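All protein chains of the complex are present and in place, except for one that has been dropped.
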Amino acid sequence: MERQSKVKSLEEAIQVIKDGATIAMTATHYNSVPMAAVRQIIRQGSKKLTVIPTPSAGLAIDLLIAAGSLEICYVSYVGLEFLGLAPNFRRAVESHSLKIFDVDEPTIIMGFKAAAAGIPFIPLPPYYKLTDFPRVNPLYREITDPFTGKVAYAVPPLRPEVAIIHVQQCDPFGNARQLGGDHTESLIAKAADHVIITTEEIIPVEQIMSDPLRTTIPGILVDSVVKLPYGAHPGACPARYNYDEEHLKRYASLAREEQTGKYIEEFVFAPKDHFEYLEKIGARRLLELKIS
Amino acid sequence: MERQSKVKSLEEAIQVIKDGATIAMTATHYNSVPMAAVRQIIRQGSKKLTVIPTPSAGLAIDLLIAAGSLEICYVSYVGLEFLGLAPNFRRAVESHSLKIFDVDEPTIIMGFKAAAAGIPFIPLPPYYKLTDFPRVNPLYREITDPFTGKVAYAVPPLRPEVAIIHVQQCDPFGNARQLGGDHTESLIAKAADHVIITTEEIIPVEQIMSDPLRTTIPGILVDSVVKLPYGAHPGACPARYNYDEEHLKRYASLAREEQTGKYIEEFVFAPKDHFEYLEKIGARRLLELKIS
Amino acid sequence: MEVAACGYSTAELMAVVLSRELRDGEFGALGAASQIPMAAVKLAKLTHAPNLSWLCGGSGAINSKLPTLLQSAADYRNLFGAEYRTSMEDVVDMEMRGRVHFACLGGMQIDQYGNSNMVCVGDYHNPTVRGPGTVGLIFTAAFGRVYIYLHHHNPQILVEKVDFISGPGFYDGSRMRDEFVNKNAKGPCMVLTPLAVFDFDEISRKMRLCSVHPGCTVEQVLAKTGFRPLLKEPITQTQAPTEEELALLRTQVDPEGVLRQLIP
Partner (left out) sequence: MEVAACGYSTAELMAVVLSRELRDGEFGALGAASQIPMAAVKLAKLTHAPNLSWLCGGSGAINSKLPTLLQSAADYRNLFGAEYRTSMEDVVDMEMRGRVHFACLGGMQIDQYGNSNMVCVGDYHNPTVRGPGTVGLIFTAAFGRVYIYLHHHNPQILVEKVDFISGPGFYDGSRMRDEFVNKNAKGPCMVLTPLAVFDFDEISRKMRLCSVHPGCTVEQVLAKTGFRPLLKEPITQTQAPTEEELALLRTQVDPEGVLRQLIP
């Protein structure tokens, strides 16, 4: 008997995301955002998703909001970093068309960790008392530390149904190597029920076996592997290519002018798949971004 | 101005451990146990220590008990693995001369994680109700999950004052690379207030800088770096040398016969330092254990 | 049982019996003193379960390819050809959350409900024997299925009631257990000893003798068991290793013959 490969087409892998699902995906600002997968979520017409973004997110969330895919968003940071506020996020919250849970970096990280560990909840330090989080977000529950009698704040585990993680290298069985910064790639894999890896490159399992300490996500957590070179464009894929600043500025400018629909038409719906998208960006541009 | 090295002599580094201190040290069975540091703790005459061993410990704990250094021991597993029960531990508990807290692997790991994160306590799943831990250990407190109303068990953070960690490579500023299995080396560094690294080899910071992803313990957590080739003997140092089975069997046999004092006299007090210890073991034996 | 007498050793038989139980596509965890289950998973991967993945105890290795059975699962040499090095934190997370489909473990005492004890024999506060401690036995409440294997079969190990519950099996046999364990934790499903194979009755949740190994009798087993197990009708003889199983075991899994020396 032969070991089964987990390699799938993007379309097949993303189909697992049903309307109403709770998802998470990698991102620290413009690093390792699985943008090709996000475009496919929009292309397949997903609706009413709940997204638990990593602590510093923006581009993918803003696009999903503009496409009408989101119902609920957890918010630690949703912005465009050096390009300013995320325009569609801002408008959606100001116009009450998106339900949000205001959280923050430790709440998301510790919530993912609680889900990864299967513990009932996670207690956060007393100093949340000095903020407005407990006032606006019912997920923060004031509790008493049974050992000291001091106040603490309980938050529930954050357990996405599906996590999408972009990496540089992965074998056919889901053993992934994530280079560059460690932006919750392995954490959300551990927190989620179903894991989709999108990867710049598929490497043989023998390469993984030659240096198991380099594997950052074990295949046992992974359900699908999708080969997507430049799958993080217009964001950066650490150690592979930089972010496409010109493209990002164009996005930000269209978004500010309430023209995100045009962007989506041109870059999501017009290309029928990721490779048509790459053709549209053009080989010259892609190679300019590449790190040699 | 020049950056200051953290390299110290073993004697100087271990002096920070005062009588009554709470300590932790690396070990998964015979892997990466900082045995040279343990011998120095005995040599300097430490008393009334509390030890929070990693989940699968034995050799170091049994020796510290025989030397009269311990007052309190947290117990997940204290044994000699393929060599059976830890004789001094067994006798000490059966004769009530050692205070113990019966815990287990998740309690220790999650307790260290709670200390590393600075959170007030950690809730464990309801199934502790089905065990005898809450009955015998007051550190387990039955609480109610504020989200579901179900039972859960709170345990406090486990925060050692001093952690001793044996690694293969470390730079003078405490940036350490731990090869082989990941046996809580980085976790106890994060949990502790003071960290002593004992290392087979000191490497230049430039080597660390050439591949920061290989660093497993950051220098910011580290207070002392001690160069100790074969510092884990008679245990193994992964990727450097195997455990000394003959020596371990001799220890186990003396310990069973209530002759550990003889062992301590011969291998701890007679050699005035680690290098005299190594001379006693002999170059031939050390090189037999070495992995080429 | 001598190898000479029947062509295979007791440990080889136990490894083969266990390997047949393991299912393709699952993820299993082994603890210390794991030569038998280690051989079982390696054999299962070669026969019917190529998609089985396994954690080699304290080494942290997932899917070790080391072509020998070391006496310590924690030995870092098990990282040879592995696909991932799990940290202890990862191991706790995966086991506690219930990601592990099956685990193989032992104990100082196992009782008729499959509860296990590694803490003490006798009263906790005045033990006759102080054991090493529980390590990860709590996760018998979180693993999908639990295989208990023992290197010895005697009334001191197989007891009516454990003196300390380290790892909950079916607790007192009541349904109370189900309220507290992880959703998919089905509890102990097999007890494998040098003499026999047991499972657990679905209704009473008590241990039940299923088969005795070639050369053993039901009477011998009952005499060496510290309680009266249920008897599955009919009690069969444990199926001996096939030639193919034995050949794979000896050429690819255990070329050094560790299993032939393991249980005297």
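The first chain written gets the first letter, and so on, giving A, B and C; residue counts start at 1 in each chain.
Everything below uses one rule, namely that contacts are C-beta pairs under 8 Å (C-beta built on N, C-alpha and C of every residue); 3 or more make two chains touch, one makes a residue touch a chain.
The structure displayed is predicted, hence computed values, not measured ones.
Partners of the chain left out, restricted to shown chains and counted across the full complex, are A, B.
In the complete complex, the hidden chain is touched by one of A:20, A:45, A:181 or A:261, namely A:181.
When the whole complex is considered, the residue among A:75, A:119, A:143 or A:167 that touches the unshown chain is A:75. Of the options A:2, A:94 or A:206, the residue whose C-beta touches the omitted chain is A:94. With the whole complex as reference, residues 28-31, 54-56, 58, 75-79, 81-82, 85-86, 89-90, 93-94, 102, 104-106, 109-110, 113, 125-133, 136, 151, 180-184, 186-187, 236, 238-239 of subunit A touch the missing chain.
Mapped onto subunit B, the interface with the missing chain covers residues 1-4, 115-119, 171, 173, 175, 190, 205, 208-209, 212-213, 215, 218-221.
One rule holds for everything that comes next: only the chains that are shown with their structure count from here on.
Contact analysis places B-C first among chain pairs (by count of C-beta pairs in contact). Averaged C-alpha coordinates put the centre of subunit B at 29 Å from the centre of subunit C. Chain geometry summary: the mean Cα position of subunit A and that of subunit B are 38 Å apart.
Each chain gets one centre point, the mean of its Cα atoms, and the points for subunit A and subunit C are 40 Å apart. Multi-chain contact residues of subunit C (touching two or more other chains): 61, 79, 85-86, 92, 96, 142, 182.
Of all residues in subunit B, those touching 2 or more other chains are 110, 113, 125-126, listed in ascending order.
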